[in-house]
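Report on one structure; see the data block that follows.
In this view, the complex is presented without one of its protein chains, the others remaining in place.
Chains here go by letter, A, B and C, matching the order in which they are written, and residues are numbered from 1 within each.
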Amino acid sequence: MKPSSSTSELLEAPLFDSADVDAALADTALVAAMLETEAALAAAEAEAGVVPSEAADAIGRACRDLHPDPAELGREGASAGNPVPALVTRLTAAVPEDARRWVHHGATSQDILDTALMLVAKRATGVVVDRLDDCGDECAALADAHRDTLMVGRTLGQQAAPTTFGRKAAGWLVAFDDAATRLAQVRESRLAVQFGGAVGTLAMLGEQGQTVVEGLAGRLELCAPALPWHTDRSRVLDLVTAAAFSGVGCDKVAGDVVLMTQTEVGELTLADAGGSSAMPHKRNPVDAILVRAAARRLPGLVATVVAATDQEHERATGGWHAEWAPMRDVLRLVGGMAERTARMLGGLSVHAGRMRANLDHTGGLVMAEAVAARLKPTLGRTTADEVVARCAQAASASGKPFADALLADPEVSAQLNHDDVAAALEPTSWLGSAGPMVDRAVEAHRRRRG
Amino acid sequence: MKPSSSTSELLEAPLFDSADVDAALADTALVAAMLETEAALAAAEAEAGVVPSEAADAIGRACRDLHPDPAELGREGASAGNPVPALVTRLTAAVPEDARRWVHHGATSQDILDTALMLVAKRATGVVVDRLDDCGDECAALADAHRDTLMVGRTLGQQAAPTTFGRKAAGWLVAFDDAATRLAQVRESRLAVQFGGAVGTLAMLGEQGQTVVEGLAGRLELCAPALPWHTDRSRVLDLVTAAAFSGVGCDKVAGDVVLMTQTEVGELTLADAGGSSAMPHKRNPVDAILVRAAARRLPGLVATVVAATDQEHERATGGWHAEWAPMRDVLRLVGGMAERTARMLGGLSVHAGRMRANLDHTGGLVMAEAVAARLKPTLGRTTADEVVARCAQAASASGKPFADALLADPEVSAQLNHDDVAAALEPTSWLGSAGPMVDRAVEAHRRRRG
Amino acid sequence: MKPSSSTSELLEAPLFDSADVDAALADTALVAAMLETEAALAAAEAEAGVVPSEAADAIGRACRDLHPDPAELGREGASAGNPVPALVTRLTAAVPEDARRWVHHGATSQDILDTALMLVAKRATGVVVDRLDDCGDECAALADAHRDTLMVGRTLGQQAAPTTFGRKAAGWLVAFDDAATRLAQVRESRLAVQFGGAVGTLAMLGEQGQTVVEGLAGRLELCAPALPWHTDRSRVLDLVTAAAFSGVGCDKVAGDVVLMTQTEVGELTLADAGGSSAMPHKRNPVDAILVRAAARRLPGLVATVVAATDQEHERATGGWHAEWAPMRDVLRLVGGMAERTARMLGGLSVHAGRMRANLDHTGGLVMAEAVAARLKPTLGRTTADEVVARCAQAASASGKPFADALLADPEVSAQLNHDDVAAALEPTSWLGSAGPMVDRAVEAHRRRRG
Partner (left out) sequence: MKPSSSTSELLEAPLFDSADVDAALADTALVAAMLETEAALAAAEAEAGVVPSEAADAIGRACRDLHPDPAELGREGASAGNPVPALVTRLTAAVPEDARRWVHHGATSQDILDTALMLVAKRATGVVVDRLDDCGDECAALADAHRDTLMVGRTLGQQAAPTTFGRKAAGWLVAFDDAATRLAQVRESRLAVQFGGAVGTLAMLGEQGQTVVEGLAGRLELCAPALPWHTDRSRVLDLVTAAAFSGVGCDKVAGDVVLMTQTEVGELTLADAGGSSAMPHKRNPVDAILVRAAARRLPGLVATVVAATDQEHERATGGWHAEWAPMRDVLRLVGGMAERTARMLGGLSVHAGRMRANLDHTGGLVMAEAVAARLKPTLGRTTADEVVARCAQAASASGKPFADALLADPEVSAQLNHDDVAAALEPTSWLGSAGPMVDRAVEAHRRRRG
């Protein structure tokens, strides 16, 4: 296939997107979903006695057989401001004369396009939830395997106190479980059909309005809304914010991975690290970098969807049209992020030795809090902190181990002997609830995954 | 009170904010919430046997008695990057010597500030939910009172087909009920205490970590999280997006009000319309304008909170600090929007005569869809549409009523007589489900409001 | 051509983009620009004596002959995080053995992609500037033709005081001239080649670094930067913000057009107004609506580019990759906006009669300021304003002309007789500098357009 002379997503899609999600959201899929909506509408109207069943059947057949070119629909749709009229023209021409008046019966363009967008979103989010669960599974495995793998915890960019890699992975895990749960909920409870007619009153349907809405929803396995939502865009906003949460979880992992794979840190390496022809020693964490790049685009896209909720009167003068691209962009990006993060997590090499070496990098200073905790009962909080700070400074200045500085300090040595100091400096003694936190997160994940 | 020489919110707060929400979120309230957190922490630790109860009691008393100046805390906090250490210093100094080592026991600054922010958010969102319910009540009253008040529905900026003002108000109502429900849910289920210590392991608490977390949560009536959420900011994002939904509902009303109060439209006027000294005839819809101004700021603030979720390792290098202002700004703005919208809705004058006159503005053209519907059974869809379009054009060109143009057309007059045309042009015959939609929305609101 | 199963821009591009700009920015154009950059680099290096001229010639020939499929480059580029290595592999294979070591000599992927993006941006912005000038020409013609066409000025959504349609068009014109000037300046002075090698030191080039940079810039007709700008993204930000300014000008026109084409206002109609099959009377201002939809996406895209400037060390971990899509999206949208706005302006029907009728809608109240101005010398400011407000209210309440209310008021009639009131209420007397403003704006535009 020769690429279109104006396409600008071929170079980037493989870097940022998920092929499965892209297929679910592609123009061809969206056009197919519009036709599916027209077919289901005719069928629901037939069931409600509004449309003759033969007409509905004919419309249904035509919808299955039509495969219009999205590029053509786009070009023809420019004068109406959306591609639905051009599609309806084709569909009308494709049914027998006596069924034509029942095509698109009682609907407005927005009814069809909104419903089709919800349909493709339902399929796309199904893939995303699966990929998030893959991420969760990988995190659970890492948390379990490294429940007791010591490493240093870092705050404000600095080494702070000991933790475990399992605890870190458990933190990632909780975010994936939350994100998957949330996205699945929105998928089930908020993706709805749109059907309101020209001004949201279903004028053409007489008394049968809500019956048809429910029939349409049942056929398409989407929710039936209480009222048409032509200018109440909270469903789109729900979808996009829930999707963004998924991206946030991936970005957190990617950010930590970029920092932990730094040459000087070296605690993780990726199976699929990218090479550099010019610099053969490099192991670029390409998946993490692409996830982070995608994450940078989410705030602006979410903001656009928030701003686009401003929709006038019965149908809007631009706000609606402004949603289409960012809505699909968010789902495409989030799909790619989740897929790439799952693969990255599955291929992580965890270097426990390097983690331990980094934990020891400061010669014990990261245990200062633990030492102060031992001194507080006798010295009081303020003095204990001052003494420990003094010893930490002495150790830093001299380059000697923190233990030596502590034992050389008369106020410390009056309280703690060599074994006390060794015990205070033992990282495994200062992990608090890290282990139980891991167990809790993994257990919750297993319950969720059934 | 003399304003600070550097304050820049005095001029604007009365225009955009709600005084009640501002009071709940103010610096003084936030500092008080930090002290409340320290007191509850000491009490929960005492209950878990970690801290002596006398110490906890002393800390509790000191927390109640301390009223530090936020400006001073801010200045002193600049070197640490947050105001908690300066507060802890004051609190430590305010308790007896033997209680001092138990102040802030096992906590990190972020534990205190995050929990305090959740506390003030809980209070602020309580006010916002009430104001949203006020908006819903007003919309329900309008929908009920104007269930059958005819007006023209407008799409893409143009008159389209008849609807009722009740139907429009029902659309607003559904959005308020959704927003209030959502915000109340987040308020109950997502606002949680933060307690993790330096690196999220609760190292200082030994085995008692989760017990203290739950005790703290119970005392502060916030949720107990499964794990500390120092770098998992989905709770903040939930709060901010749910708040933004509230703003979206207000902005929709304000946007419609601005359009309906236009001089040439004149369907609504506001009780509190702003005058202009230079132009005494003007009735500026000031409340609507201020709501719309506030709404313009929400997308950027939401985007900032999405972007700030990128938080490194165990505690972040800037992302956390970046949340504070937009989180409070969103709640402040949304509080003001909901308060102002409720007041505006309560003071709306609805000009049914003008609505009817505008509906008649096109001489019946807005009923074209209804006329075509009558012709389709005999003429078929394509011909019916063509005939109606031809008559519409003839009416527009000549300035005559649409009825005359229809009756003058041989293809129409072969099908429809004068009474048929009159019936087809009767707006009340073309309202579809508008009435039942109003009833459904009002009924749902009444159930919600119990 | 069968569309790709994953493409999602075919339906939307014809609605929002400019075909010319899209062609300049398309993947095929970008790949061609990368090859153009490799060729120019080899030539510049040959000129500087770094690369043998035969090798440079061979590379140049291969660059002209290669037409790789962007989709393939994208797929292969996923492992490196960008498509350049895959392109270099192809290019290397396409040159004779002894020229191979000189392919991509001293360059890093980012050098090639950044330079290629600047090249395509230069072409795209050339089109945009032309379209902005088209907009300016149309506005100048409207301003000139309607220099004295009376209409009502509207503020805060309300009729305020008289102005002219020429004055309004002059305001649009100034914005287009500003935007075109600014974008042309950025185009000339800020679009630069990128060449720094692996870490921005041009290590491979020895002493010849800056010479090659300048040779490259000369060949590609881009600027030569003082230093490589791998992580200093102000050029991209300049480009995107200048482009956004263009969009702002279009959006202002589109917003005014949407309001002025409202059925109840009717001051403008568009040549290409979109019809509605269901509502044949409708004249949807589709071009204006699509411009407004595009405008809604600009803030989020600009924000993304601002956020993406955060780029670490010598080359970034995601920020760079995050720029590509929003940078192209902004230019594509702005191109479409300018093209569509120019067409819309060229096809505007201006209904001077309706403008005058709307100006008279309030029965003279919009002249209140002018009346008060006549009374102030004798009554003083406060009394004059009060008296006018009282008469305005009386006129509103009774539905009578403002003139009658004024003449019926003893305080007014003591100062002004019937002719004075008529003169005060004459809109042409209250246009201030509207005419000279039009003349000034049109004259400046003519100077600019030479």
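Going forward, contacts are C-beta pairs under 8 Å (C-beta built on N, C-alpha and C of every residue); 3 or more make two chains touch, one makes a residue touch a chain.
Everything quoted here is computed from the prediction, not taken from an experiment.
Student: Which shown chains does the chain we cannot see touch?
Tutor: Taking every chain of the complex into account, the missing one touches A, B, C.
Student: Of the residues listed, B:Thr37, B:Thr115 or B:Thr304, which one is in contact with the missing chain?
Tutor: Answering carefully, the residue with contact to the hidden chain is B:Thr304.
Student: Looking at C:Thr28, C:Thr163, C:Gln194 or C:Thr341, which makes contact with the chain not pictured?
Tutor: Residue touching the absent chain, from the options given: C:Thr163.
Student: Thinking of the whole complex, not just what is shown, which of A:Ile289, A:Ala342, A:Ala403 or A:Val421 touches the missing chain?
Tutor: A:Ile289
Student: Out of B:Pro326, B:Gly363 or B:Pro427, which is the one that touches the chain we can't see?
Tutor: B:Pro326
Student: In the complete assembly, which of A:Thr261, A:Thr341 or A:Ser433 touches the absent chain?
Tutor: A:Thr261
Student: Spell out the interface residues on subunit C facing the chain that's missing from view.
Tutor: Here the touching residues of subunit C are 81, 92, 97, 100-101, 103, 108, 153-157, 160-163, 167-168, 170-171, 174-175, 178-179, 197-207, 209-210, 226-227, 231-234, 237, 241, 244-245, 248, 251-252, 255-256, 259, 295-296, 298-300, 302-304, 306-307, 309-317, 369-370, 373, 376-377, 380-382, 384, 430-434, 436-437, 440-441, 444.
Student: For subunit A, which residues lie in contact with the unshown chain of the complex?
Tutor: Touching the chain left out of view, subunit A contributes residues 152, 154-161, 258-259, 261-265, 274-286, 289, 299-300, 303, 307, 358, 361-362, 365-366, 368-369, 372, 385, 388-389, 392-393, 396, 402.
Student: Since one chain has been left out of the picture, which residues of subunit B touch it in the full complex?
Tutor: Residues 1-17, 19, 22-23, 25-28, 30-31, 69-71, 73-75, 77-83, 85, 88, 108, 198, 254, 258, 272, 274-279, 284-286, 288-297, 299-304, 307-308, 317-322, 324-326, 328, 332 of subunit B touch the chain absent from view.
Following the convention adopted for this analysis, only the chains that are shown with their structure count from here on.
Student: How would one label the connectivity among the chains shown: line, ring, star, complete, or other?
Tutor: Looks like everything touches everything, fully connected.
Student: Copies subunit A and subunit B touch; is their interface built from the same residue numbers (over half shared) or different ones?
Tutor: The interface of subunit A with subunit B is built from mostly shared positions.
Student: So the centre of each chain is just the mean of its C-alpha atoms; given that, what is the distance between subunit A and subunit C in Å?
Tutor: Distance between chain centres, rounded to whole Å: 32 Å.
Student: I'd like to verify one number: the distance from the centre of subunit A to the centre of subunit B, where each centre is the average of its C-alpha atoms, in whole angstrom.
Tutor: 24
Student: What positions in subunit A touch 2 or more of the other chains?
Tutor: As it turns out, subunit A has residues touching two or more other chains at 81, 108, 198, 295-296, 299-300, 302-304, 307, 317.
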